[in-house]
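Structure record follows, encoded as structure tokens.
What you see is the complex with one protein chain gone and the rest in place.
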Amino acid sequence: MIVRERPSFWRLFLILRGSVVPRILPQIGATMVLSCLVVYWTMDPARTPISITPAPFTLIGLALAIFLGFRNNAAYDRYWEARKLWGELVIVSRSFAREVLTLMSLDADADVLRARQVRLVRKAIAFVHALKDHLRGIKDREGMEPSLASTHTSEEIDAFLRSSNVPNAMVTSLGADLLACRREGLVSEILLLHLDARLNGFTHVQAACERIKTTPIPFVYSLLLHRTAYLYCFLLPFGLVESIGRMTPLVVGLVSYTFFGLDAVGDEIEEPFGLAPNDLPLSAMARTIEINLLEALGEEVLPAPMLPVDYNLE
Amino acid sequence: MIVRERPSFWRLFLILRGSVVPRILPQIGATMVLSCLVVYWTMDPARTPISITPAPFTLIGLALAIFLGFRNNAAYDRYWEARKLWGELVIVSRSFAREVLTLMSLDADADVLRARQVRLVRKAIAFVHALKDHLRGIKDREGMEPSLASTHTSEEIDAFLRSSNVPNAMVTSLGADLLACRREGLVSEILLLHLDARLNGFTHVQAACERIKTTPIPFVYSLLLHRTAYLYCFLLPFGLVESIGRMTPLVVGLVSYTFFGLDAVGDEIEEPFGLAPNDLPLSAMARTIEINLLEALGEEVLPAPMLPVDYNLE
Amino acid sequence: MIVRERPSFWRLFLILRGSVVPRILPQIGATMVLSCLVVYWTMDPARTPISITPAPFTLIGLALAIFLGFRNNAAYDRYWEARKLWGELVIVSRSFAREVLTLMSLDADADVLRARQVRLVRKAIAFVHALKDHLRGIKDREGMEPSLASTHTSEEIDAFLRSSNVPNAMVTSLGADLLACRREGLVSEILLLHLDARLNGFTHVQAACERIKTTPIPFVYSLLLHRTAYLYCFLLPFGLVESIGRMTPLVVGLVSYTFFGLDAVGDEIEEPFGLAPNDLPLSAMARTIEINLLEALGEEVLPAPMLPVDYNLE
Amino acid sequence: MIVRERPSFWRLFLILRGSVVPRILPQIGATMVLSCLVVYWTMDPARTPISITPAPFTLIGLALAIFLGFRNNAAYDRYWEARKLWGELVIVSRSFAREVLTLMSLDADADVLRARQVRLVRKAIAFVHALKDHLRGIKDREGMEPSLASTHTSEEIDAFLRSSNVPNAMVTSLGADLLACRREGLVSEILLLHLDARLNGFTHVQAACERIKTTPIPFVYSLLLHRTAYLYCFLLPFGLVESIGRMTPLVVGLVSYTFFGLDAVGDEIEEPFGLAPNDLPLSAMARTIEINLLEALGEEVLPAPMLPVDYNLE
Partner (left out) sequence: MIVRERPSFWRLFLILRGSVVPRILPQIGATMVLSCLVVYWTMDPARTPISITPAPFTLIGLALAIFLGFRNNAAYDRYWEARKLWGELVIVSRSFAREVLTLMSLDADADVLRARQVRLVRKAIAFVHALKDHLRGIKDREGMEPSLASTHTSEEIDAFLRSSNVPNAMVTSLGADLLACRREGLVSEILLLHLDARLNGFTHVQAACERIKTTPIPFVYSLLLHRTAYLYCFLLPFGLVESIGRMTPLVVGLVSYTFFGLDAVGDEIEEPFGLAPNDLPLSAMARTIEINLLEALGEEVLPAPMLPVDYNLE
């Protein structure tokens, strides 16, 4: 995620990081070159002019506007829903930690209880890191090991990694831990069901993120949108050359910039779990949850919050 | 569902699978042929011209844009709600399996308990397959048999198939199984109510999918939209011929492509439970749930996840 | 509700059932007659022309588009919310039946229990029919009697009909039945509260449907919208006659069709509980719930599902 | 709330009640007078014409359309959310009454129980009236006294009225009553928590209505919208005079009517708790709840439902 103040007027036009300009430069260039050729052809009165009037462009532009507006809203809704889900993850994690630490048995042995509590909360932290990696298509020990090392054996960690769905295996394992607490008399049945609702919360966040990741906006929309946008921008020089002459390349470039830009932004925002500049800062959010939960456990040494590097927060 | 990367520029215009072009080719062709006739008629100065100015098209285009934009949003909302419901099915299934496996009685006979747990989880898998078939209008043993064979008799499976609503009969049967568990002392009353809430979750997903399947966007909208789109596109040549002459067929074809295309996309997305290229991959999602639940049961042999065939995931 | 496949091209223009054309024909006719008069007047060069340019129509059209788009979305949202509520009614009814049949007391006398269960489920069926009649402004014995006859006395049915709000009286009566079950020891307190939540579900669906029925889109909107649409369409001939001459009546007719049509669709969809062709098929949905619940009770003789008559499902 | 059928064509233009015309007549008049002056000035060829072309008005109209469309949707959303909240109040009140009457203790003294039940339900009725008055900025005995007179002392009523927030004080008092029931053994702890959830429901409806009442759409929007609308309508005569001459005042009046009208509707709908013709019929809705709850109590004498006076339901 790009984190920076609104830039000043002059800098506004120089920023490239987080902008879509680099991605759409070839297309804009192509439309401008075409415009120059059209202008050159038309300037010689000996050649048959090939222009069409601007009228049809308003008509096609209307359809294109519907497409782009729709696509744009759908993409942003997905982006914002993904962010809301991670906000819910913050809520579920904090609540889970607080409940594990304040609702469990009154008269259990303090050390046994504490060991269970630490194990549960640390596994919740590991779940958050595992979910982040799962959504980014990564599967390695690095993310979860620091949180699990002190309370889990290496075999347990290996078993998670062998699973076809790592974060889901961890929620199942949290369920098994709660069952163990129940067997040891640390939680009553009613509390078990209460804490189980938090695990459902973890499952909810995970499955909803997987939905956003695996189901893009229907391909047929993207296809229709891309085709219309290309046809529109490559026909535009013929529509404008008669009325604005030598200004054609400039105006066509500007129109292409806005339409291709809007299209490219949608592509970027639609699946916000990656590492592109406009994706969500999953690493930073996972770190925040880690700090909150370790602080709730009463740990003294906390990791530092992540900061943006070159305006980019991962 | 079409699963593929954004195609390169040149391929973009050659893709047919997942595109609506094949469906709307006749209409586009008809408008272009009409345009050619209009151009031919108009070119002979001896004949009375039959053109009208482009002005009215902006006015009608406005109404058409409202229709298409509205219809498009409504269709996509239905598509996305259907996907959300299947995401919820993932959540309910995983939670149901975890709860069956970790919340049930502490001191029951291990074998009796295990038999019950396997029966419940396998019936949940069969429910997912039955719901998929129900939404696709299929009613046969194939989908549910593999999941039920080891734990249910052939008569039980026949009874499900005789029911007027197969998945609903399976949820009722899950309720009867939980009652049996209660009678055998495997679940307490409070846990029974907790697990019953999962069955309500299954019923919720099913009834909401049935709603999307049985209630299309009101017929009156489709009628008004189709009529306006046809009238618009077949009058358009008369409106353009005077100002753009021989370019008329090209521009009319392009405008028809966008308007008929947007209309056809709506038709395809509106009821996303079929087997068309842009429908939801119900089979693949059911398989994913099956893998998750068998893994939760600790099964060693898991079916493989489904992969797209020719970019198409069913 | 109109249930039919997308009609072929030629039939598309001949369909009247479910179309709004019959309702708006007088207005369209009026605008076309006016257009003819304006054309006739203008054609005689001796008379002062009374045309205005098309420019102002784009400006007014903009405001009209905002009105129509807004009104349209609001009306469809109401339609779809009403459908969602009936979908929720399916969920609550099925869940209520399953819970009544599988959660109640383990060691009660089987016949007493069965009598109570049948009475509760049959009253739930009667509630659905009563709600349908209530929303359609009907108040008679016919709808609910078949469901109640075997388990309720005629006086009880009369008492329901005397109530100022029949379905609400039935939910209250369901509550009293549950209280009786509690007194007889058939349900524990915790189960009583669980089942009570289903009754709240019935109350929720009812009150939300009543809200849609009693609170139309604010009158001031309809007024502003109707006035603007009429003024627009009756001034339009003066705006077009100069540029398109004899084609004016055709174009004015087409524009009137789309604008008056969109307006009339909103009127029809906004309160979807009636018996008009585009209203919701409450009778068919109530029948479906009846079949589901009787099947859950294990009844052998089930009523047949309702089918569309002349493409119309009531 | 205006309650009337869609008026016939001729009456449509004569209705004033519920219309915004009276409110915006001065502005419309002002723009028309200005138009006449502009036409008068322009007609004398000796004077320098002061017209501008219509082109810029499309550009500004675009921004104005965004503003008006947005404002309109936001205002209607607030109106409809307020109506939903009162629908929820119907649900919570009916459920609360049914639960108080059917879930409370089995073996309590019938008279003591009945007295408590009547007191609770009557206080819920009084809460509804108090909320209505609170939202309308009224604070007197009249609304709540009839409901409370038979079960509460005059001091208790005075205490409510002295509170800084009357309905909130009544919910607190309902909580105290439930505590008294608990002390007398009329409700178990689990039922107490169940009924307490209804009180949260009352608090939810109240706080959400307060939110709508106290937080208007940000002032900066209204300011920007009003300014743009005024500038647009007062510059319009200069843009139209050249092309449509003497028709200018008519067209300017029509455009002003739609834009100022849309703006004024937003003002009226945005805070729907007052007594203006297009506000919500809080009194009628409170009366309906009162009838429902008294009927649930088994009262014989019920107040009559409120009817619209001169098409206006308060």
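The chains carry the letters A, B, C and D, assigned in the order they are written, with residues numbered from 1 in each.
Everything below uses one rule, namely that a contact is a pair of C-beta atoms (placed from the backbone, for glycine too) under 8 Å apart; a residue touches a chain by one contact, two chains touch by 3 or more.
Only a predicted model underlies this, so the values are computations on that prediction, with no experimental measurement involved.
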{"item": "Residue among D:A46, D:V220 or D:L307 touching the omitted chain", "value": "D:V220"}
{"item": "On subunit D, residues whose C-beta touches the chain left out of the figure", "value": "27, 52-53, 55-56, 58-60, 62-67, 69-70, 74, 163-165, 168-169, 171-172, 175-176, 178-179, 182-183, 189-190, 192-193, 196, 199-200, 203-204, 207-208, 210-211, 215, 218-224, 226-228, 230-231, 235, 267"}
{"item": "Touch residues of subunit A, complete complex, unshown partner", "value": "1-4, 6, 9, 12-13, 15, 18-20, 54, 57-58, 61, 65, 68-69, 72-73, 76, 79-80, 83-84, 86-88, 90-91, 94-95, 98-99, 101-103, 106, 188, 190-191, 194, 236, 240, 243-244, 247, 251, 254-255, 257-259, 261-262, 265, 268-269, 277-278, 280, 291-292, 295-296, 302"}
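Simple rule for what comes next: only the chains that are shown with their structure count from here on.
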{"item": "Chain labels contacting subunit B and also subunit D", "value": "C"}
{"item": "For subunit B placed onto subunit C, the superposition rotation in degrees, Cα atoms, nearest 5", "value": "70"}
{"item": "Whole-Å gap between the CA centroids of subunit C and subunit D", "value": "24"}
{"item": "Subunit A-subunit C separation of Cα centroids, rounded to whole Å", "value": "39"}
{"item": "Shared-contact residues (touching 2 or more other chains) in subunit C", "value": "58, 65, 69, 190"}
{"item": "Interchain pairs in contact, sorted by label", "value": "A-B, B-C, C-D"}
